[in-house]
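Starting off with a structure, shown below.
Missing here: one protein chain of the complex. Every other protein chain is in place.
And then subunit A:
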Amino acid sequence: MTESVSTGIGLRHLLSTEGLRREQAEALLDTAAGMEQALTGRAVRKLPTLRGRTVVTLFYENSTRTRVSFEVAGKWMSADTINVSASASSVSKGESLRDTAATLGAAGADCLIVRHPASGAPHRIAAWLDRVGHSHLGRDGHVAVVNAGDGTHEHPTQALLDAATIRARLGRVEDAHVAIVGDILHSRVARSNAHLLATLGARVTLVAPPTLLPIGVGDWPVTVSHDLDAVIGQGPDAVMMLRVQAERMHGGFFPSAREYAIRFGLSQLRADRLPDHAVVLHPGPAVRGMEIASSVADSSRAAIAEQVTAGVHVRMAVLYHLLAGEDVA
């Protein structure tokens, strides 16, 4: 395991929200808010903070918003950002994950942003890099690893940006009732959010058909429901709709798309029953008409665009705490 050495908030890698301490999570959200302030209304949207640091995104799965968001975050802080996609690299020649990571570390990357279809891949990379070290490269050879989504496990920066959005809309996360609705089984977003929101003091309810709940969900810090209408009747402060991940489904998880939409989709009718202040989130990409009605996605209740903006600020905060401070041993 990779233990924490004291930096500002004791963060060496960001691999999961499970295990993230409350003060660390709050420091990241505070820093993200500070980044937003620092960039508001400026003539030049560029900070010198990460000059000379190199950030490499290593993506083994397709992504638009996450990769762009990390790249923008790095560039706005003057880091050199380099994109590596598995299909256009030596990975397609059969290079192992370990060799690829070691190569990027040896080439001078200070930070690897990793997305991988296998749960746990970023953890393995972090452990390998911590063991090897690249002391000839400065920074004591420490290469920080950020999990940008691993299989069905975690996607910590997505959860942080969701929490940042909820905090901006509601003024707080603590004691907020957040319903996470849909394909929990395949959702790293749901897992990361369940842990982070609970750590921040929110009350989380997962809403899904029994076939789309993971084994072991009983150990998560959440309550579980199979009835969306009943949960909406409880007046949640935030509703997070998840995309049905057809690409990860190999079998019949529900009878038909239509039946799913009727039972677990956020229709206009359901949205109208929410409290006035309630915010609707979706990590995107949204399948309109399936998990969320088009009219709801476009309503002022929905914070989908705010989530994307918050994503840049949150990722700036993560890069700041991992890379800006003194070299960690």
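Structure notes:
One rule holds in what follows: a contact is a pair of C-beta atoms (placed from the backbone, for glycine too) under 8 Å apart; a residue touches a chain by one contact, two chains touch by 3 or more; residues count from 1.
By our rule, contacts and distances are computed from a predicted model.
Missing from the rendering is one chain, named in UniProt as "Bifunctional protein PyrR" (options: "Iron(III) dicitrate ABC transporter, permease", "Disulfide bond formation protein DsbA", "BNR repeat-like domain-containing protein" or "Bifunctional protein PyrR"). Only one of A:L47, A:A148 or A:M290 touches the absent chain when the whole complex is considered: A:L47.
For subunit A, the residues touching the chain absent from view are 6-9, 27, 30-31, 34-35, 37-38, 40-44, 46-49, 77, 320-321, 324-327.
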